[in-house]
Structure formats: structure tokens, C-alpha cells
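All protein chains of the complex are present and in place, except for one that has been dropped.
Chain IDs A and B follow the sequence of writing; residue 1 opens each chain.
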Amino acid sequence: MDLVISQLLTGLSIASILMLVALGLAIIYGVTGVINLAHGEFVMLGAYCAWFLQSQFGLGLIASLIPIFLILALFGWVIETLVIRHLYNRPLDTILATWGIGVMAQQLIRLTAGGELRYVEMPAALSRSVSVFGASESAYRLFILALALALFAVTWYLYRYTSFGLKLRAVTQNRDIASSFGVNSGRIYRATFAYGAGIAGLAGALVSPLKSVSPEMGTTYVVDAFMVVVLGGAQSLFGTVASSGILGELSAFLAFHSNDTIAKAVVLLAIVVLIRFRPQGLFSTRVRA
Amino acid sequence: MTNSQNLLELENATVAFGGFLAVSGLDFCVTKGELRCLIGPNGAGKTTALDLICGKTPISSGMIRFEGRPIDHLKEYQISRIGIGRKFQVPSVFRELTVRENLRIGNSRDPGVFGNLWRFGGKTEEPERLAELVGLQDELETAAAHLSHGQTQWLEIALILAQDPALILMDEPTAGMTGQETRKTADLFNRLRGQHTLMVVEHDMGFVRDIAETISVMHQGKLLAEGTLEEISADEAVREAYLGSGGIGHA
Partner (left out) sequence: MTPAGQFAIRFLPYLAFCVAILLVPQFIDDAFLLNKYARYLVFAILAVALCLSWGYAGILNLGQATTFGIGSYCMAMSLKLGTVPVHTGSEGLPDFMVWNNVTELPWFWAPFHSTTFAIIAGVLVPALFAALLGWFMFRGRVTGVYAAIITLATMVVVNLLIIDQQRYTGGFNGITDLAQFEAAGFTFDAYSASTYYLVAGCLCLTLFVSYAITRSKTGLILQAIRDQEDRVRFFGYDVALYKVFVFAVSAGIAGVAGMLYTIVMEFASPTFLGVPLSLSVVIWVAVGGRQSLLGAVFGALIVTGTQGALSESETFLESWTLIMGALFVLVVLFLPKGLAGACELLVQRFRSAAADGKASEPRTPVATQPESAS
């Protein structure tokens, strides 16, 4: 029984990280239709910000969350303005451009911060274990879970109940018509991109104490996040949550029962098959035209 | 209902999008060699009917026969190969290719990958002839993207002629054309009469008057009336269907 609960908890913890990482990608893709291959690098930059703020200014992780969100949001804003904005009607080229941006970000970090692994300290208050239904779980992982859910709730609220969200949904449905009704779609896209980048930064900061921080760390995250989005469907925020849950529990299960490499290959193949037969995802009924 | 004179038959054809019946129980025949106009108010299901015939939209129930054979299970390219050509409402040509290259693609008598590997073109005069037919003879080397809207419409018509299908489906061929261009198109259609079987969806009643023999009127996914222009104009049900959209003569 304890084993089952601890397995479930491990799965939930993986799921919460997946969701944090995927949320930004899902928002950007869902609204603007851009597959941001630099998303993993946004996560990586968030982790490096956490490391930098901690090692240079002694700022604790929790205190640095808001600055990190703002820094990455600004970064996303700049990227959108300089590059993405020009490519909305060339979807294949956005893949290429964001890929290029990712390469640049990685190399920039390698040149400035060095290629070696960096470590970020966990907040002291959260570095103990708590008991959940008899299984022990790190308090920090539970904190991530709570924060992931909170972030989701905030995003949901913005999307559903604010005038910004209303405009956003209008632009998502039909950009041209929304524009002709006076919605500044360019600004909506830019804000969306910035918000998505900011969330990616938060994700990076939050996972930094759990994993070592390196310039290459983003590559695995972008694949994971993309899997979540493909599974959940770009149009559905709840799909993102559900598919994070499914994938999290699944990877915990697979990692426990088989070899890591094969587990990874199987999941990737599943994604390929899913794209082929249900490109709109499991939880979505329609796709962006 | 099966009649050897009928090139195309739709029998109780129905298309449902979700719960909405875009075409519901449509019965419709076109005989060989005729020029049929299909009219009807917006949303009557005219374009969907064409989509159905050329395989763009799958049929929900019912039957479509071409030369007596059922075709509703065929893929788009197979339907095209047995002799049905389609011109789309939004003119769709290959914008990055020249007019001549477009016309070479339109000529699809041999659609195989490997056969076409050995064709390098150059010898045939067909592109010249077709381009002249639609007044594009001076634009053969122009990229299609640089053509005017009317020229693009004509190019697509020429593409269909290059394809040389037994049945041509035309969706609003004069949309966006100037009056002069429309008249020229009517002339062109009158010359095609007899060589091809044509089915034309059109809003421009002046154009319909210029070319029509038999007119079919669709309303709410069904066939409402069929007959000559005079019969249609006198039909009470047709008048009613068009009420609010300006009446029949004034499209």
C-alpha cells in the first residue's frame, strides 16, 4: 500500500513539473499557433536566473520567483517583437527561428556562465520530508505541486474571467475578425508570448534545486512539454492538466518497471502515433484552422 | 431513376456537420453535354453539394453515381481521374509557378509519379492554345502570384480545361470579376457548351441568364425547383426562398 502511494506521489510530482513546463508552451501554441522550440531554453534561462540571483545576491529561491517571472516575460516580449511577430503566417519558419533562438540562448549561457553544472539550493523551510498517507514525500515537491495548481488556477481565471482573456479567446478563434472589431491582436499575441515565457522561467527556477542546471537542460524539457501539449490538445487548458497527470504517472510507472531508454522511446513512438491519428489531442474536439 | 443519359446522379445525398444538415436528401441529375446552373440563397448547400461530388466532403448517407458507377467511396484524386474537374470559389492556382507550369500541371492525363519523371515538357503546344483561349497568352512566363484576380479566375478555368474532364464543376467562376470580365467569361462558357458537361454555381443572375439552359434551385440543403429561367422566375416557392435576399433578378 505504501509502495502504491509513494509511486502515485512520484507520478504526481513528475506531473506537476511537466505541467509547469508545458503550461507556457500550451498557452503560446494554443493562442498564436507558434510551436516554440526555444521553450526549453526559456526554462533553462529561468533556472540560470535562480542560480545567478542566489549566488550573486544571496536571494532565496522563493524571493526570486517574481523577479524571474518578470525577467523571462521581458525576454519573451523582446523575442516576440524582434522575431516571432514577422512569422505568424509562416508556421514552418517559426519552428526554424525558435530553434535558432534556442541554440543562441544555450551558447550564450555557455559563454557567460560556463558549461559546467550549477546547483541551486532548496529553500531551507521546505527541505524536509512530510508524511502523506503513510508515504514520505519531500515538502519541496509538494510545494511545487501546490504552486503548479495555483498557476493553473490563475491562468484559468485570466483566460475565462478577464477582459484580456475574452479578447484572447476572440483572437484565438479568428484573428482577422477580432482585429476588425478593434482588438489589438498584435499586442495580445505579444502579451501571451511574454506570459508563456514568464511561466517557463518560473518552471525552470522551481526545478533547479531538483536537477542540476546546465546549458543543455532545456532540450529534454521541450520534448516533454511538447508531448504534454500534443496529448492534451492545444485548445484546452484542462487538457494540459489531464495529460500532465497521465504522462507523469505513466513515466513513473515505466521508469519503475523497465529500462529508461526503452521507456523514452516508447513514449516518443506513442506521440508519433497520436499526432498521426489525433493531431488535435485527446481532450480537444477541434483544432485551429 | 438510373438513366443511361445521366452523367451524374445524386440520390438522397445527405451531409451532416455535427447536427446541421448542410445537404439533406438531395436528388439531382445532370445529363451528358448540358450546361446546368445551380443557384440558391446563401447557405443553401450549393458549394457543399459540389464538395460532395468531388470528394472533398464525405457523404453521410445516400448515393452519388457518375456514368452509372457509384463514386462516393472514392478519394479525391480517384474521382478526378474518372473525369470530374472542379474549380473552387476562391481561385486556387499554384502561385509560385508560372502560367505555363500551372497549365502543365492541369494536364493530368498521366498522373503517375514514375511516368512523369521522364516528361520534361517543351514540345507540346497545348499551354499556348489554352492560354490564348482565356486571354493569358502574353502571361505564359508570369508567376501566377502576379496575375490580377480576374486573370487568376481564368487561369483556373484554363487549368480545368487542360485537365479535360467529362464533367466540370464551377463554383462562382465570376466572383470578383468586373462587368467586362464577366461578359468575357460568359462567352467562354458558351463556347465550351457541348464539348464538356458543366455544372455552374453562380450568384450573378445576369451571368446565369447569359449562359443557362436548365437552372436548379437549392434551398436549405434540398432541391427546390428545376427548369428554364422563365419557369424558375415564375415559381412561387423560389420567390419565397429568395425573399429577403433581394429577389431573384437582382443578385
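By definition in this document, a contact is a pair of C-beta atoms (placed from the backbone, for glycine too) under 8 Å apart; a residue touches a chain by one contact, two chains touch by 3 or more.
All figures in this text were calculated on a predicted structure; none of them were measured in a lab.
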Contacting the left-out chain in the complete assembly, out of A:5, A:170 or A:271: A:271
Selected residue (touches chain absent from view) among B:25, B:135, B:206 or B:227: B:135
Given B:65, B:86, B:196 or B:219, the one touching the chain that is not displayed: B:86
Of A:49, A:101 or A:217, the one touching the omitted chain in the full complex: A:101
Interface residues of chain A (partner: the chain not displayed): 35, 83, 86-87, 90-93, 95-97, 99-101, 103-104, 107-108, 110-111, 219, 223, 226, 230, 259, 261-262, 264-265, 268-269, 271-272, 275-277, 279
Where the missing chain touches chain B, by residue: 54, 56, 75-78, 80-81, 85-86, 88, 92-97, 101-102, 104-106, 108, 111, 113-114, 116-122, 132-135, 137-139, 142, 146, 148, 150-151, 154, 159, 163, 178, 180-181, 183-184, 187-188
